[in-house]
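Mind looking over this structure? Questions follow.
Left out: one protein chain. Kept in place: all the others.
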Amino acid sequence: MTKMTYREAVCKALADELRSDENVIFFGEDVAVAGGVFKVTPGLYEEFGANRVRDTPISEQAIIGAALGAAITGLRPVAELMFADFVPVAMDQIVNQIAKYRYMSGGQFVVPLTVRAAQGSANGFGTQHSQCAESWLVNIPGIKVVSPGTPTDAYGLLRGAIRENNPVFVLEHKGLYNLSEDVPDDTEPMELGKAVVRRTGKDVTVVAIQLMMHRSLEAAEILAKEGIDVEVIDLRSMAPLDKATILKSIAKTNRLVIVEESPHSAGWGGDIASLAADEGVYWLEAPVKRVNMGNTLIAYSPPLEDEVIPNVSRIAQTIRDVMAG
Amino acid sequence: MTKMTYREAVCKALADELRSDENVIFFGEDVAVAGGVFKVTPGLYEEFGANRVRDTPISEQAIIGAALGAAITGLRPVAELMFADFVPVAMDQIVNQIAKYRYMSGGQFVVPLTVRAAQGSANGFGTQHSQCAESWLVNIPGIKVVSPGTPTDAYGLLRGAIRENNPVFVLEHKGLYNLSEDVPDDTEPMELGKAVVRRTGKDVTVVAIQLMMHRSLEAAEILAKEGIDVEVIDLRSMAPLDKATILKSIAKTNRLVIVEESPHSAGWGGDIASLAADEGVYWLEAPVKRVNMGNTLIAYSPPLEDEVIPNVSRIAQTIRDVMAG
Amino acid sequence: MAQALEVGTRQDILRRMLEIRIAEEQIQNLFLQNLIRGTTHLCIGQEGSAGVIWAMQKGDTVTCTYRGHGHALAMGMPVKSMMAEMMGKQSGACQGKGGSMHMTDATIGLLGANAIVGAQLPIAVGAALTYQVKKLPHVAISFFGEGASNIGTFHEALNMAAVWKLPIVFCCENNRYGEYSAQDKTTPVADIATRAIAYNMPGVVVDGQDVETVHAEALIALERARSGGGPTLLELKTYRYRGHSRTDTAPYRVAGELDEWLKRDPINLLKEKMIAANQLDETEFDEMKQAATQLVFDAIEWAKAEAYPPLEALYKDVYYEE
Partner (left out) sequence: MAQALEVGTRQDILRRMLEIRIAEEQIQNLFLQNLIRGTTHLCIGQEGSAGVIWAMQKGDTVTCTYRGHGHALAMGMPVKSMMAEMMGKQSGACQGKGGSMHMTDATIGLLGANAIVGAQLPIAVGAALTYQVKKLPHVAISFFGEGASNIGTFHEALNMAAVWKLPIVFCCENNRYGEYSAQDKTTPVADIATRAIAYNMPGVVVDGQDVETVHAEALIALERARSGGGPTLLELKTYRYRGHSRTDTAPYRVAGELDEWLKRDPINLLKEKMIAANQLDETEFDEMKQAATQLVFDAIEWAKAEAYPPLEALYKDVYYEE
């Protein structure tokens, strides 16, 4: 066991992969010499050198395009997009290139590339620097998307992503970088696509990730005192989706709440609700509720930002409503 | 009444708005002198001149950015993105700029701009030129999205979009450009946000748009002969969503099928299912099914393309399943 | 060296540059006290850009970046309005919704400060398009950094503006660094102005520390734009004294570089010129500085006492509603 922060876990995963496979390279804006804007990647440049760990110009489209070109010619690139809000800047390379390259060539290429980006609201970064990217990315077959919520997962999922022979987005949450826990020293690269039940309960299923998952766990503790036994599923992988774990839980609890740190319309939570309304419809005993940003944006002003991101009390209240419903 | 094609209806809407408001301008790649790649806009350049109807360089980011800058300084621009597959090329300007400009300035600006793009599978354009854009756009509060399915709607919704004091995407379907019908001569600019029931039925609700709406109507005719009475809702407006019309129908039929011409994950259909599983949960008597592309891509090969886009028989079969379920 | 501006103008500019400098210093303090959340990007050392603003005419407009406090104040944004915005207050320039990176004030022609590198350039192109289409005598100006000259929107914006001969001035503030990267690490040309050749437009390297030179070159570019001569790419050679943002201490700086630039401080340069011309003495300068300090501190105290927006504001202005 080594106690480490989510931030350190990301860096260690990168270092371990750079060490174990010389085809792994890492680049992005100010990730090398300066060790990253979020100070996530210090030391990699020093250990692995300027050839394999590179600072780039401010050119998100070229960053993703170069990762693709490198991936199909024998490297295993990890590209950083810094704030996940910059995902749209490179969106054509994501939607029309990396996701489709293997398919439209009839399987001629493997595309082993990883894109890291930091997402989520973290204390006043404003409208263009606080967004989560899952719902923009999950509608794109051909890429995988993982959203680690703990240091152990940050480590294992990033290593799993780098070893994966497909394009993977690893969305790190800015608000979790300082979270620390004991990470088992033998943590292996994790298989993508597996959710985990963070808290077992029999009354209601809550599906969430990252900061919302932690807040859901807090809400569950509060509700436990009120006699409501909440099961909290941490999806971890947004694509592929671990349908079995979700359905199994709904079959038990007959109630579902989804917590998203993003707008409502066409959010990833819609798919979970859709799954419940399809394969789980006969189990449902209450409305499926989603706690999210609604259809608004993140404002800078402290009380507005604090209000728009689902908080523990809003999550708890929704769970109570569903228990009553 | 004037018989016109969907293509002609789009052009007439543009012409009528250019005529009635000198602040309306129109630009895009080859839309002016050549009249557009899909031959949708011939004659506008000739009538309204090089100042107001412009060909642009191949610069989708600048096209959308320029539309935004023009909109906040007094014009009412209509920008064309040609294939909707190019939406991701300009995605930052869409997600982080036009959608947020009013909000993050505290309401200082109105952003009356319209973006037109042609979407959908149309006989062999391949993986990068056949996609629908709704599910990429609906997760972005701050913009509106309409998807006309008939010549009358193409006319009325585009005029409504141009008059709207918000950014609106008008997604035209390539496969419908040649569809013709009698368009009432007094068709007014339409209010955005209203669905329409294209066929009333009592057994099952089908929600669809554009080509999928037409195919759903065909499926409904087939099923009528089998004694299944299908209600077909044409959403028309993807954002805002006309929840009332959908819920009213589900309350009646107790069954819901959603047909999307796009991948499953985080598709707009998830939201409709989510709405049903929330506000409509006690009405549901069968699983909510979605007919869509699944999580795959559009291939060029004729039989593959024909298979991936939901066809009448797949839609009909799903409705039968839901009636049985 | 550019021709001297008249004394009144010199005084106005000097006063405003002092206000910018002092405001920025206090913004840094407020950030450290957590009265400003998130991030801040200071323009201390780059106040010479005010010369561009002084060359503007009524109706001209600006788009700029997160490092835009100086432009906003130079254009006339009230310090109170800025400080309230910094703290997320209802009476802020953007009703508290924008924050440090998005100082925007349509009433003074400031069409938006952008936090996506390069995104403000095509938006300014759109403003210039309006002026051309409506045959208005206005010019759009877009500020950006040398690092931004490597992103796609820069290229598309300059190209479109050149093809359409739009009334626009592209103003690169080359402060030597983009975040923590020196220009030569990310950019293969020494002068961003060189890139104008790719658009067949004039590109001019300007001493960004001499506000009168800046003013003179901006005037030429604005006049060219206004008279139908199309866009210009101006490159102001300048330097930021502080780190990129937040608490960055700029360990990546070349040793001695800051000291060299401090010798050509834009405020000092103008001050010395005025003293040499008997238009100013040290006492008057101190008074000016004192007044600027007072203005800034008063604004901060006022802003602290202002109210946050009500929670309903969260759902307001996502869309315009009739």
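Going by the order they are written in, the chains are A, B and C; count residues from 1 in each one.
Everything that follows uses one rule, which is that a residue touches a chain if its C-beta (ideal position, glycine included) is under 8 Å from a C-beta of that chain, and two chains touch if they have at least 3 such contacts.
On a predicted model such as this, the values are computed, not experimentally measured, just so you know.
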{"item": "Omitted-chain contact residue, chosen from B:Q128, B:N165 or B:N254", "value": "B:Q128"}
{"item": "Residue among C:Q46, C:Q132 or C:N150 that touches the chain left out of view", "value": "C:N150"}
{"item": "Options A:L18, A:L44 or A:A70, residue touching the unrepresented chain", "value": "A:A70"}
{"item": "Residues from chain A at the interface with the omitted partner, ascending", "value": "25, 51-52, 54, 56-57, 59, 61-62, 64-75, 77, 92-93, 96-97, 101-111, 141-142, 144, 165-166"}
{"item": "Hidden partner chain, residues of chain C it touches", "value": "150-156, 159-160, 162-163, 185-189, 194-195, 197-201"}
{"item": "Chain B residues that touch the omitted chain in the full complex", "value": "29-30, 33-34, 37, 55-61, 85-86, 89, 123-129, 294-297, 299-305, 307-308"}
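Just so it is clear, only the chains that are shown with their structure count from here on.
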{"item": "Centroid comparison with chain A (C-alpha atoms), farthest chain", "value": "C"}
{"item": "Between chain A and chain C, centroid-to-centroid distance (C-alpha), Å", "value": "36"}
{"item": "Per-residue multi-chain contacts in chain A, two or more chains", "value": "85-86, 89, 126-128, 295-297, 299-300"}
{"item": "In chain C, residues with contacts to at least two other chains", "value": "94-98, 102, 114, 116, 152, 318"}
